[in-house]
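The complex is shown incomplete by one protein chain, all other protein chains being positioned as in the whole.
Labels run A, B and C following the written order; every chain starts at residue 1.
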């Protein structure tokens, strides 16, 4: 249950898996993404509403052959350079993309969490997305005859999130912006949660939800494991680092050198933090 | 926005309306139900997952011609006597019933809150419910071909709930067992919320949700307005009163005498409390 | 051996089964109020690995110090690992297949373990109007396995339910598969006289154990169908002093 991030990734993440490292600007599991790069996992199908820096790193490192997403950018900064290079120039390899809207992706996760084969929404109508995305169909309301958009449930092999706390049993506590993380964990066959701290007992926190230990496969103690994203109550978003990433990721060699030095060249997230100079 | 329960009911509840007074053993809006009886509203279509004492009172008082529900009993005690008398003997009038399961009703409220015409679930299969309930149909998954149960959205004219707190603006705070109250309010065209207290600003409470004032039509200050149900943080469930109700409601005359004396014979909930001797 | 009631006997035997299941890793138990809740809370107190109690009111991992009168007692929310909305408990937790054991009771049970909690008599003009379905139909459909606890009588244990509120095995073997139900269906029916399990070949409930000093004749007399007995019918253990003391303390609390 409670283990190291190295062992959790080694046990649960395999070549060819479909992974959802979720986080909606808040609580993005960067440390887990780095460990997946370190362990050289390949042919991954990554799923995420808002692929950002850590997905850029996984894509640029050649771990990813397919991406299912709804918004791929560097929030508040601009483009996701490695993602763009993969789509525009197939570097370092061809990246198949399956593109949805946020509402559609959220509906797909919720359907997956609920054990339904699909979800429906008022969406996509009049847009060009259905022309290019085969996982957008329609369903008719048996009562009103209305036509709604239908999207298939998402059920990743592994759901990976970062949270504030876990107790010794492995119950996970999350508060602040919750994004779609609960659904991502519940929709996935296996799940890994990195946490800021592990405590004897979870204190009450306003706005917090708890994921019982029995829906989580592994809990790993990784302080600041969301950096440069943040964990409300523990850290602030490192906006400077996001801006810095734009420069690092623009150039293939600069990117590769950065990954070699700071991720491949470090044993774990603690060493990574020293290496990039964050406390 | 913030008004008396008398005025809120007079303005928002009309003969022939579809009403959902929701509450899942916790936070049941008894005071609001009493005010509806006092104002002599008729031909109501009542909707609720768990119709209990207050629906028994509304039915026995002749306010109700249709009930849509999934479990009608006196929790922990037994039958709902007035409900049974209406169904078995059409007293005081014929009561049409539309019967679902909890999962189906919850799905219907959620669809209503989400602005969808219907909701779907894995349910009802192999039961006799679809033979008698016309609002249970099926829908086919356009991706897997699986057949799922489909139920129409619930969109009551008025959603009525009891909550712990509101602020001066009318933002409503609810914690503890949340039941389906949020969905009931969001699915309804209008809504009335009775609260234990009105404060300048809502303090943070673990496990609390907030309904913004702009999705609520009226907020009424009615301390203990859920009695004999309870409001976590303010009162405990009055189990004795639930047991007592069984005796009162068993006999038509005893029931009518009770309603005449304690509800029709009182001006508001405060007088009712004195009349029945609850603090 | 101390004195005990047949209800205590029934509850203790249900708790033993839940305890054995928890030890075997089947911990998540979706419990209705009344006998199921009492037995589940007894099991929590008696066995090294506690069942995880899940109530339809949205309580996950409840650890009540006293028995709740209703599924919504404050005690349940205050002692839970998590409290979620009612739509969520049914969609994300029950429907998604996270429940190992659905623990039900009812007014009528038939020989294929279908349950009636809707009406006695016809639906249109019922002799007795019962509370209705509640969460039972989807618990019976989706839980990994279902345990039923009911007092046995010819009125309650019938050839065919007046109304099928929750499906057991329908009209017999193969129906659950035909209906595409994901849950395993009823595995144990525990009464105040005996323990029944579905026959692997027919899915008809057969008596696999009798409680101490209960005769086959008593069971036959209390069953509304021509009840069959397994080749080997066990006798359940006497309730121990610990089991009875714990149960009584729980009910007194």
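Points worth noting:
FYI, a residue touches a chain if its C-beta (ideal position, glycine included) is under 8 Å from a C-beta of that chain, and two chains touch if they have at least 3 such contacts.
From a predicted model like this one, the values you see are computed outputs, not experimental measurements.
Shown chains touched by the undisplayed chain in the intact complex: A, B. Within the complete assembly, A:176 is the residue of A:62, A:176 or A:265 that touches the hidden chain.
Summary of contacts with the chain left out: across A:122, A:137, A:221 or A:252, the touching residue is A:122.
Note that of B:9, B:211 or B:273, the residue touching the chain absent from this view is B:211. Touching the missing chain, out of A:1, A:93 or A:147, is residue A:147. Not every partner is drawn; the one left out touches chain A at residues 24-26, 49-50, 69-73, 75-77, 79-80, 83-84, 87-88, 99-103, 106-107, 109-110, 121-129, 132, 146-147, 176-180, 182-183, 207, 229-230, 232, 236-237, 239, 242. The omitted chain makes contact with chain B at the following residues, 113-116, 171, 183, 186, 209-212, 214-215.
Just so we're on the same page, only the chains that are shown with their structure count from here on.
For the pair chain B and chain C, the distance between C-alpha centroids works out to 29 Å. With centres taken as mean Cα positions, chain B sits 40 Å from chain A. Within chain B, residues 121-122, 146, 207 each touch two or more of the remaining chains. For chain C, the set of residues that touch two or more other chains comprises 91, 95, 142, 182.
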